[in-house]
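Excluded from the complex is one protein chain; the other protein chains are retained at their positions.
Letters A, B and C name the chains as they come in the text, with residue numbers starting at 1 for each one.
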Amino acid sequence: MSIKVKFFARMREELGRAEDAMEHAAGLKVSDVWREMSGGREMPDSLLVAINMEHVKGDPELKDGDEVAFFPPVTGG
Amino acid sequence: MSIKVKFFARMREELGRAEDAMEHAAGLKVSDVWREMSGGREMPDSLLVAINMEHVKGDPELKDGDEVAFFPPVTGG
Amino acid sequence: MPVELRPAPFDALAEVKRYQESLGAAGKFGATCVFIGKMRDFNEGEEIRDMTLEHYPGMTEKHLDEICRQAKGQWRALDILVLHRVGRIEISDDIVLIAAWSAHRGDAMDATRFIIEDLKHKAPFWKKETVKNGERWVEKNTSGYSTRPAPPDKNKN
Partner (left out) sequence: MPVELRPAPFDALAEVKRYQESLGAAGKFGATCVFIGKMRDFNEGEEIRDMTLEHYPGMTEKHLDEICRQAKGQWRALDILVLHRVGRIEISDDIVLIAAWSAHRGDAMDATRFIIEDLKHKAPFWKKETVKNGERWVEKNTSGYSTRPAPPDKNKN
């Protein structure tokens, strides 16, 4: 299956890109995507994750075509 | 001592005047003023009272020169 | 921290803009909260034609000044503006304007809320409405809600 990945703000700067994509067998979790994309970095405690533009908690499993986004705490308004 | 009395809104209409005055010996209370001014009417439960432009509760005693106002619940804003 | 009673119609949003510009504190405040109460054309199920707002000259101003002083003491508000109509009021006229400027949103919003609630419950104003069959005094201000809201679910994602 194929996954689209996005990074915003500090995560975008630290990982050196705004988006990426990955192919993987089924059973891929959010933490697997982070590990692969970050070159094995630890996931920051404050890291926020959205799947298909909805906030998610925990470490859900992904399905084909999902868009996963990683970003720091939000600071709008 | 002399007391100035004011009525607002429904009280003003019911008592037929916006202000009045009374002379009395010391020891006059708010309820005495109301009785005298209203011709012995019962004091409505919802009646509000101010002395010298400050809300008061209960039945305080007045002093010479006080301005007592009687009015219904407020409805500004 | 101006408090003014206005016998003539005013444009609440224009007043906020005008006063804000006069503050000359551009960049010094981050949060502005504004509440505007307007004359509605209905109340308690009946059509309203116009209204007269009676007040207690002297006490009304004094009470509003005191509310603002309390609000400024309780929250970090940089400035507060309160305007209130008196006299004859037509449909859609602005009746009351509360504006609070602060460096912080919670302070601006809580100060505004405190002032309008205190004003509604304690400031000496009385409304008399003209309805189809004559005039009537408004008996009591309401809680300000059409329904009692449940607290928002802050944990929802």
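Details
By definition in this document, a contact is a pair of C-beta atoms (placed from the backbone, for glycine too) under 8 Å apart; a residue touches a chain by one contact, two chains touch by 3 or more.
Since we're looking at a predicted model, the values are computed, not measured.
One of C:R88, C:R113 or C:R136 touches the chain omitted from the figure, and that residue is C:R113. Annotation for subunit A: contacts to the undisplayed chain at residues 6, 8-10, 50, 53-55, 69, 71-77. Within subunit C, the residues in touch with the undisplayed chain are 13-14, 16-17, 20, 26-41, 70, 74-76, 91-92, 102-110, 112-114, 116-118, 120, 122, 142-147, 149-150, 152, 154, 157.
Simple rule for what comes next: only the chains that are shown with their structure count from here on.
When chain pairs are compared by contacting C-beta pairs, B-C ranks highest.
Note: centroid distance subunit A to subunit B, computed from Cα atoms, is 71 Å. Work out the mean CA point of subunit A and of subunit C, and you get 47 Å between them.
A straight line joining the Cα centres of subunit B and subunit C is 27 Å long.
Shared interface positions of subunit A, defined as residues touching 2 or more other chains, are absent.
Looking at subunit C, one finds that none of its residues touch two or more other chains.
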